[in-house]
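All protein chains but one are shown at their positions in the complex.
Chain IDs A, B and C follow the sequence of writing; residue 1 opens each chain.
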Amino acid sequence: MNEWLYVALFIVVGMIIPIGAIAAGFIFGPKKPNPIKQSTYECGIEPVGEAWIQFKAQYYIFALVFLVFDVEAVFLFPWAVKLGQLGLYAVMEGIVFVGILVVGLVYTWRKGMLEWV
Amino acid sequence: MNFWNDPLKVAAAWLEGIFTGWGMDAVLAHVLVVFLGVFLLITILMVLDIFLVWIERKVVARFQDRIGPNRVGPYGLIQPFADIIKLIIKEDTTPDGADKVVYNLAPILSMMSVLILWAVVPLAPVMLGIDLNVGVLFLIAAGAIGTLSIIMAGWSSNNKFAMIGGFRQVAVMVAFEVPMLAMLMIPTIFAGSMNMNAIIEAQNVWFFFISPLAALIFLIAAIAELGRAPFDLAEGESELVAGFNIEYSGMKFGMFYAGELLHAFTFGGFWAILFFGGYRFFGLEQVSPFLAILILVIKAMLGYWVIMWVKYTMMRIRIDQMLGFNWKFLTPLSFALVLVTALMNTLLRGADSWLFVTGMFLSNVVVGWIALEIARSVARKERERVEGVKAVEAHH
Amino acid sequence: MTAEQIIFLIVALFTLGSALMVVTTRNLIHAALWLVATLFGVAVIYALLNAGFMAVVQVVVYIGAIAILFIFAVMLTRKDLRDNTPQTNKNWWAGALIAVLTFAGLVFTLQGWSGFSKTASAVPLGFDAISQLGEQLTSPTAYVLPFEVASVLLLAALVGAVYVAFNKK
Partner (left out) sequence: MIPLSWYLILAAALFGIGLFGVLVRRNAVAILLGVELMLNAVNINLVAFWRYGDVTLMAGQVFAIIVFAVAAAEVSVGLALVISVYRRRNTVVADELDLLKW
């Protein structure tokens, strides 16, 4: 059919083998759970509250900037593939494209959003 | 076409002959043979992975002036197998309140995201793996699954350290994926294709000599992606204990651990493929595919060795410095480099080979030098500002 | 039924099943993970359509970035993550009715179209979609304007999001 079938096979086999290894551990390992053993590890101190604590906004900013550059790369990869056969105008288009996005990065930077406070 | 020159096709034809001889459908036989081939490749990788444990421990021992494992078997070679037996017969605990399905899925996805990277690795001129025309982006796509597995592990463990560790790790990984994406564009520009094999074919001169800065930035981004020192914030014992995999034990932890080692070796391999000519070495690869595979493995080992060298000689960087370094220095620099490379590639088109290489090399050096000068002057101003403040404080 | 059709049906069922989980799961992180499964299914659909570039881009952008953004956003607004109030509003049956009617209307409208059940011709040999894409995205007679406008859109999104969410006032 097409080459993606082989990728699918890789994904399937790539999951079978770790599953097999973990299953081996499950079969041969002892299973003697007790409440202390099952409690979450906090360096010996009894866990207080739950782990689903609230996070700071900086994580969102980093993911956001990453998302923007990720989508940008999607546009730039076809450009990069074809660049060898295109004229100078294509390079200029790329410079404009990246330049506009760098403005966004600079704005985020100037707003102090790239700091890990 | 004999076995020595094209082992894959010969073996595949032989096996398919056997299967169709049993009255199997031709298409089914083909799929089955490919399945067996993939299974074989991944099994070899897992065995290699076991030896990587030994290699890593031996190398770190040498860096730290120790001997390393030397008791179990000759040179301690059996040690990793003992480790595996230990991991298998360990109790597999699941913490209270963990999200069972997600918790168990995470190590599987983590290992899978590393193993599927080998789908696009061209092992030899006649053993291309899967000849995807999006090979370079496939690298990032597999990395996306790895990132997801870390978030899943961190979230599902119901542990504060795992949660914070996982989220920090993901923040660093996605941050360094930006320069990595940009640096993957540079071999793409030179080769005019995203296909891994086309990139190797285009390297009559290794891309390292054409764009050394790109190779360097790719290595830095790869190390951050791997979460190894100096970017190994999960290992920060005093802050995060072990990061996202703190609650994992037994073979599930083994999957994360083995995945990390194989990932490092794999990125050594991709570094070799993208910048050091992959399986090519002065035409030796044409002699036999076995020789080509040997060349690739040696280059990948050298790349892996560089990654280990960095790991065992650098200190861990604080997370704010890591992210600041990426967003304020590496990202602008890598995009500037992409644009300069695109411009020079167009200007130098049709020029002699030596002119092209020299021009590219010099442009890289200039870009790197300018970036370092800017960083240095900014750092000097910052230092003066901080020290000035201190001087004023002392005065009061 | 050919093997391709069987694969399509399995993938389509997987995609739609995960999509249903996205809109019905109570736990929002689970909903985001089911979204990842759905998007992966869509990526497989692209691969079936011989659009390899779209498939890998789907994984890179959606699973690598958008899903992560969703999970981060859920963690930032986590008070509602595990509350026990119903996750759907009172008029859920009206919503379901509208959704079903939309689906039925779309299928009914499409059924009258002459090209509804046409089959694809083979992709020409040596056709490279990515290189075509690169050429047309930069060609002044084709899509260079959308190409540059996308950049402006992304800039606006970045600036807007940073301004809206984290204006220190």
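Please note the rule applied: contacts are C-beta pairs under 8 Å (C-beta built on N, C-alpha and C of every residue); 3 or more make two chains touch, one makes a residue touch a chain.
Everything numeric here is computed off the predicted structure, so don't read it as measured data.
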Partner chains on view for the chain not depicted: A, C
Residues of chain A (touch criterion as defined above) contacting the omitted chain: 57, 60, 64, 67-68, 70-71, 74-75
Missing-partner contacts on chain C, residue numbers: 2, 4-5, 8, 12, 15-16, 19-20, 22-23, 28, 31-32, 35, 38-39, 42, 45-46, 48-51, 53-54, 57, 61-62, 65-66, 69-70, 73-74, 76-77, 79-80, 85-89, 91-92, 94-96, 98-100, 102-103, 106-107, 110, 115-121, 123-124, 127, 129, 132-133, 136-137, 142-143, 146, 150, 153-154, 156-158, 160-162, 164-167
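Keep this in mind: only the chains that are shown with their structure count from here on.
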Pairwise touch network: line, ring, star, complete, or other: complete
Dominant chain pairing [most C-beta pairs in contact]: A-B
Reference chain B; chain at largest CA-centroid distance: C
Distance from the mean Cα position of chain C to that of chain A, given in whole angstrom: 18
Set of chain B residues in contact with two or more other chains: 132, 137, 140, 167, 174, 177, 194
For chain C, residues contacting two or more additional chains: 3, 52-53, 57, 60, 64-65, 68, 72, 75, 130
Interface residues, chain A side, partner chain B - complex: 3, 5-7, 9-11, 13-15, 17-19, 21-22, 24-26, 28-33, 35, 37-43, 47, 50-53, 55, 58-59, 62-63, 65-66, 69-70, 73, 76-77, 80-88, 90-91, 94-95, 98, 102, 105, 109, 114-116
Residues of chain A touching chain C in the complex: 1-4, 7-8, 52-55, 57, 59-61, 63-68, 70-75, 77-83, 85-86, 89-90, 93, 96-98, 100-101, 103-105, 107-108, 111, 113
Touching residues (chain side chain B, partner chain A) in the complex: 31, 34-35, 38-39, 42-43, 46, 87-97, 104, 107-109, 111-112, 115-116, 118-119, 130-132, 136-137, 140, 157-163, 167, 171, 174-175, 177-178, 181-182, 185, 188-189, 192-194, 241, 246-247, 250-252, 254-255, 319-320, 323-324, 327-328, 331-332, 335, 338-339, 342-343, 345-347, 349
